[in-house]
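This part shows chain A:
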Amino acid sequence: MSFLLLAEQLLNGLQFGVMLFLTAAGLTLVFGVMGLINLAHGSLFMIGAFAAAAVAAASGSFLLAVMASIAAAAAAGVLVEVLVIRRLYARDHLDQVLATFALILIFSEGTRWLFGSFPLFLDIPDYLSGPVTLPGGIDYPLYRLTIIGVGLLVALGLFLLIARTRLGIQIRAGESDREMIAALGVNISRLYTVVFALGAALAGLAGALIGAIQSVQVGMGEPVLILAFVVIVIGGIGSIKGALAGSILVGLTDTLGRALLPGLFGLFMEPADATSIGSALSSMLIYILMAVVLIVRPTGLYGARA
Partner candidate 1 sequence: MAEPILSVTKINKSFGALKASIDVSLDLRVGEIHALIGPNGAGKSTLIKQIAGGLQPDSGTVRFLGRDVTALDTVQRAQMGLGRTFQISALAMEDSVLQNVMLGALGASGRPFRFLRPVLKDKALRETAETALARVGLSEQALMRTSDLSHGQRRQLEVAVALTMRPRAFVMDEPMAGLGTSGSQRLTRFLDELRHEAPILLVEHDMDAVFALADRISVLVYGSVIATGTVDEIRAHPEVRRAYLGEEE
Partner candidate 2 sequence: MKLNALVTLASAAVLSAGMAVAEPVKVGMITTLSGGGAGLGVAIRDGFMLALKQSGTTDVEVVVEDDQQKPDVAVQLADKMIQSDKVDILTGIVWSNLAMAVAPAATAQGKIYLSPNAGPSALAGKGCHPYYFNVAWQNDNLHEAAGAYANSAGLKNSFILAPNYPAGHDALAGYKRMYKGDLAGELLTKLGQTDYASELAQIRASGADSVFFFLPGGMGISFLKQYADSGIGLPLVGPAFSFDQDILQAVGDAALGVHNTSQWNKDLDNPANAAFVAAFLAEYGRLPSLYASQGYDTANLLLSAMAKADISDKDAFLAALRAADFDSVRGKFSFGPNQHPIQDIYVRQVVKEGDIYTNKLVGVALEDHSDVYAAECEM
């Protein structure tokens, strides 16, 4: 493999990682502040994508579509938080798993009922489509570069939000000591709703951005959910920094595994077997990574809370 291809694959890994970060950030935020395992995070991702597709079809504007995705997912987040989620904070993880599993069923089939059984159309806007040539001669899709940019901006925004704003102070307080925020005179119930909506909005944004280069269809949230969980567990649940590190690690591992393993096995195996076994192993690779990280560091890379 040439150096240039390797460089491009590294970029792909980074890009995939940032994409994962977009989907994982909200999940880890919600877990960190409220201690809630939200399996329905993938559904909020789907809602974002569907809202974007619907608005893009009606208005023709991608920007409007992205805003709609954020709004729709946040609205769905608030609705779900008020009706269901807030009753679950005091419960154990089992109840949370079951309840949010139920939410997946409702959201998935509800979406299918609203939008039908067929995938929807959502495309990259013209001004972001096609490749650009990077220094070194790599042709790289502009849209993927945009995703990297947006992802890093979101990461920066979250860091600033948590480090510099009043909401951030409350969030940090909520992470370390739930009784303290009550003592600070913060309306916990409202804080939780806001944080949940923020997490949902992030999922929705990810749904719109990623939906444009993937398939907008019912069930698109589940694989994303599993990956997002892998990412935040590797990073240490509740840590934004960990989510970023975990996403990039997973992105690189997955991409490089897919790119390199079949070739590696080809060095000492029949090509057909090498392709098959290399691919099989590469599809297991991120789970192997997660298991190894947890065996070495049982609370993830940046995790504090057991």
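How these were chosen: all candidates are chains of the complex that A comes from, given by their letters.
Side notes on the structure shown:
Simple rule for what comes next: a contact is a pair of C-beta atoms (placed from the backbone, for glycine too) under 8 Å apart; a residue touches a chain by one contact, two chains touch by 3 or more; residues count from 1.
Computed from a predicted structure; not experimentally measured.
Here chain A touches, in this complex, candidate 2 (chosen among 1 or 2).
Only residues 1-2, 4-5, 8-9, 12-13, 15-16, 19, 108-109, 112, 117-124, 129-131, 139, 141, 143-144, 210, 212-220, 223-224, 255, 258-259, 262, 271, 275-276, 279-280, 282-283 of chain A touch candidate 2 when the two sit together in their complex.
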